[in-house]
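What follows is a structure written as structure tokens; I'll ask about it next.
One protein chain is absent from this view; the other protein chains keep their places.
Note that the chains are named A and B in the order they appear, and that numbering of residues resets to 1 at the start of each chain.
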Amino acid sequence: MLSYHFNWSIIWTEPYGRWMLQGIWVTIKLGIICWFIALILGIIIGTFRVAPFRPLRMFGAIYTEVFRDIPPLVQLLFWYFAVPSILPKSIGMWFYRLSNADFWIVVLALSIYTSSRIAEHIRAGIKSISQDLFHAALSTGFTHFQTYRYIIIPYAVRIMMPPLTAECLTTFKNTSLAMTVGVLETTFMSRQIEAYTFHGIEATTAASVVYMGITLTVVILLGLIEKRLAVPGLITRSEGGR
Amino acid sequence: MIKIKNISKWYGDFMVLNNINETIERGQVVVICGPSGSGKSTMLKCLNGLEKFQQGDIIVDGTSLKDPATDLIKLRQKMGMVFQRFELYPHLKVIDNITIAPVKVKKIPIRDAIQRGIELLERVGIPEQADKYPGNLSGGQQQRVAIARALAMDPEIMLFDEPTSALDPEMIKEVLEVMTDLARSGMTMIVVTHEMGFAREVANEIIFMDEGRIIERGTDKTFFTSPKTERAKDFLNKILL
Partner (left out) sequence: MGSFDWRVIQNNLPFLMQGLLTTFQLALVGISGGFLLGILVGMARLSSIKVIYYPATAFVNVTRSLPLILVIFWFYFLVPVLLGRSIGDFSSACVAFVAFEAAYFAEIVRAGIQSVSTGQMQAAYSTGFDYRLTMRYIIVPQALRNMQPSLLTQSVIAFQDTSLAYVIGLNEFLHSASIVDAREMRSVELYTLVGVVYFLICFEMSMLAKRLEAKKGHGQ
């Protein structure tokens, strides 16, 4: 490293330190909101895909395939640039006057994208449950709806904890896409600091540490939930071999 | 030919094998039986170095397994093993399953290996399956291929780890016939199994293991008719019906 001298203190100097903290806060907010919306949407769509009602299944399938096969950044820019120009003028104007328009567009785009992926995990999880369990519930007098609600979905959720944990991590990482539309989250802030101080390595390292910290936190938290929900005797992690 | 001296193996507090002693002569057929978890399979896998032991030694034809200088790979060429789940290589045809080790390890020319392979398949009764994949064979056929595969390396000792436990009842007979035939031809065999009919017919010695120890030994005549220990009696009652 020839002509670069490090200055790690810029990370906590005013105003850069404050910028980073603001960015971290936005990242966390984005991640949590998107994750919860995506989870609910994803469970609904995923259930649609295995419902005994063909139109629902088709809707679920189309939704999942469309939003999974288009890159999240493309989807975000579509919502941000393309959609406003086809909305009626009045709604468009109202939306742009919202101070947080950018933030909520990202929430919309990212939630829909993530929900399609979650829907796929849900579908795979439900499919992996044997039909016999389903029949057993029906034979005790449950309706289809009740069977899903009390038996299938709770069991499926437990099986799906590992892929869902991975999806949660992906969501937090995808919040970095928000920087492309000017949302002041962690990655954006690290670029900002770099632009002002030319200390890109320190800024990017700080951002990296933030994301690693978020990842670690999510893995630990969801790991705890996984343990509490775990079905005894069910091997959920396939580590292969014996 | 095989001397097992004071073998012990443990995981933490749990003793898998507890002071096992045994001598097996050339040409003998030894059957090891006992309840699940008694350490029978582990004992068998120690003989060809697939499992390690912490205490004691096993001497196979003068070669000590404890000696770090021992070439385990060379030793394993002298011993063939047949597994409970057959473990045929699913991506290779039957004939390739049999010939791959002779060709790659012993450097036998492929044509000779194939010829020998067909001979072995004839010996186990299924030469017509040579070009099929294991997935297309029944369990009994797969296990017979597995025996042929083990024999392809011309071993002096054959080890069998519950060879019929994973088979449907109607296929057990065909595998036992091959094993009986092998025993009668003079092969040294150590067989972990519950098949007492087989034991009665060809075993020279029967070893009963429980909780990592050898509880009782006998010949086919003495063990079944008058078991000495309570545990052996109990076990025989349960499985012989």
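Definition applied: a residue touches a chain if its C-beta (ideal position, glycine included) is under 8 Å from a C-beta of that chain, and two chains touch if they have at least 3 such contacts.
Being a predicted model, the structure only gives us computed values, none of them experimental.
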Full-complex contact with the absent chain, from A:14, A:69 or A:132:
A:69
Which of B:74, B:184 or B:228 contacts the chain that the document leaves out
B:74
Out of B:1, B:108, B:153 or B:236, which is the one that touches the chain we can't see?
B:153
For subunit B, which positions touch the chain that isn't shown here?
45, 48, 50, 73-74, 76-77, 79-81, 83, 85, 87-91, 100-101, 104-106, 133, 135, 146, 149-150, 152-153, 159
Subunit A residues touching the chain left out here are 1-4, 65-66, 68-75, 77-78, 81-82, 85-86, 169, 173-177, 179-180, 187, 190-191, 194, 200-201, 204, 207-208, 211-212, 214-216, 238-242
